[in-house]
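Have a look at the structure that comes next, please.
A single protein chain has been omitted from the complex, and every remaining protein chain is retained in its original position.
Labels run A, B and C following the written order; every chain starts at residue 1.
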Amino acid sequence: MQILNEFKLEFLSKSSNEAFARVVAAAFVSQLDPTLEEIADIKTAVSEAVTNAIIHGYEDNRGVIKMNCKLFDASVEISVIDEGRGIDDVEKARQPMYTSKPDLERSGMGFTIMENFMDRLEIVSQPGKGTSVNMYKTLKSIGK
Amino acid sequence: MQILNEFKLEFLSKSSNEAFARVVAAAFVSQLDPTLEEIADIKTAVSEAVTNAIIHGYEDNRGVIKMNCKLFDASVEISVIDEGRGIDDVEKARQPMYTSKPDLERSGMGFTIMENFMDRLEIVSQPGKGTSVNMYKTLKSIGK
Amino acid sequence: MKIKFLNRGNTLIASIIGEMDHHTADYLRDKIDGEMLKSSTRNVIFDFSKVVFMDSSGIGLVIGRYKNISKLNGKTSIVKANEQIRKIFEMSGVVKLIPIYDNIDEAINSY
Partner (left out) sequence: MKIKFLNRGNTLIASIIGEMDHHTADYLRDKIDGEMLKSSTRNVIFDFSKVVFMDSSGIGLVIGRYKNISKLNGKTSIVKANEQIRKIFEMSGVVKLIPIYDNIDEAINSY
C-alpha cells in the first residue's frame, strides 16, 4: 500500500496535549475527506491512547509522547508511543473494565474503545521500557 | 525562560500540509489563550514558512519538513526547517517583493509577512543543505 | 470547559459545556461534588447537550458520581448525549446503570 501522506509528532506528556493530539490527528485525516463519524471515532481513539501514555505510561511525570500517522488511499494508521513504565500483562490490560488505577476513577474502557472505534489495535509493551499502540482504520466513506 | 510546553513535528513537503501545519500551530498556541488576531498572525507566518520550504526548499520534490514549537509564559517560538536547496543570499531574499520564482506568481512577500506578523524572524540557510526559519512572538493579550 | 448548575426540586441538573477528557475531568469532578455538598439534592441529571467530545475519562466521571448518588438512594441520568457519546456509553455498559433520555423533562418524570 502506498503512503499518501505522513507525519511524526513528539510532544510533552501534559494533559493539555490530549486535546492537541486529537486536533492534529483529525486535521491530518480530514485530508482523506472522511465522514464526521469516522473523524469522531479517530479523535476518541487517539484521546484514549494519549491519555494512557500520560496517566499510566509516565504516571504524571514528564515524558515525551510520539504520535505517528500514515494516510493510505482509504485508510489511516496511527501509532502512539511512550517510553514509560510499560504493561506487565497486555492480555489483562485489554479486558473491558480492567484498570490499574480505579482510585483515579478510570473506567478501564480505553483499550475497548480503541478496539471498537478502529479496525485493528496492536499493543506492544515492554515493562520498564514503554508502550507502543498501533491503530488502523479503513475509511468506508472513501471512494463511494 | 521556562518552556511550558513543546512539540516537534515532521511531515512531507506536500501542499496539502500547508493547511495542516497552520492548524497544528494554532491548536498548540491556543493553550496560551491568545487573541484571534494573534492566532491569525501565527497561522499566516507558519503558512509562509511551510510554503517556502515546499516551493523553494524542495522545489516540489518530496522532502521532509520539520516544525518545532515552544510555549513560554506569554510567548511562542516556532521553527520551520527544511533540508532543501538553501538560500544563496539571505539579505536579498528578505527584501519585500524579491522572489526567485515570479513565473509561479510568487509575490516575494513571504518573509516580509513573517517579519511583520511575528516579533522576530531569524533565517539560517546553507546552500545545498537547507534552511531553518525561526520565529518568535510575544502574546500581548496574556496576563492582562 | 465550563459547567452550569440548576436545581429543579430535589434534582440537580449539571450542564457541561465543552470537551470531557482526562484534562478537564478533575475540574468537573470538583465542581459537581462541591455542588452536591452545597445543595440538598438527591438526584442528578447530566445535561450533555453542549458536550462536543467525550472519551472514557467521561465514563469514569459519570460512574463515580453515580456511585456516590446511589449510596444516598438518589438517581442519576444522562440527557441529550450526541450519537458518538451515546455509542461510548452503550459500548461501556453505562446505559445498564444510568438511563439516557432525550430531554430533561423525560428524565425528571421517570423519577
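Please note the rule applied: a contact is a pair of C-beta atoms (placed from the backbone, for glycine too) under 8 Å apart; a residue touches a chain by one contact, two chains touch by 3 or more.
Note that the structure is a prediction, hence the values are computed from the model and not measured.
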Neighbouring displayed chains - absent chain, whole complex: B
Looking at the whole complex, which of B:31, B:68, B:112 or B:138 touches the chain that is not displayed? B:112
With the full complex in mind, choose from B:22, B:85 or B:137 the residue touching the hidden chain. B:22
Positions on chain B where the hidden chain makes contact: 15-16, 18-19, 22, 37, 40-41, 43-44, 47-48, 51, 54-55, 96, 104-107, 109-110, 112-113, 116
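Going forward, only the chains that are shown with their structure count from here on.
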Once you find the CA centre of chain A and the CA centre of chain B, what distance in Å lies between them? 28
Do you know which chain B residues sit against two or more other chains? none
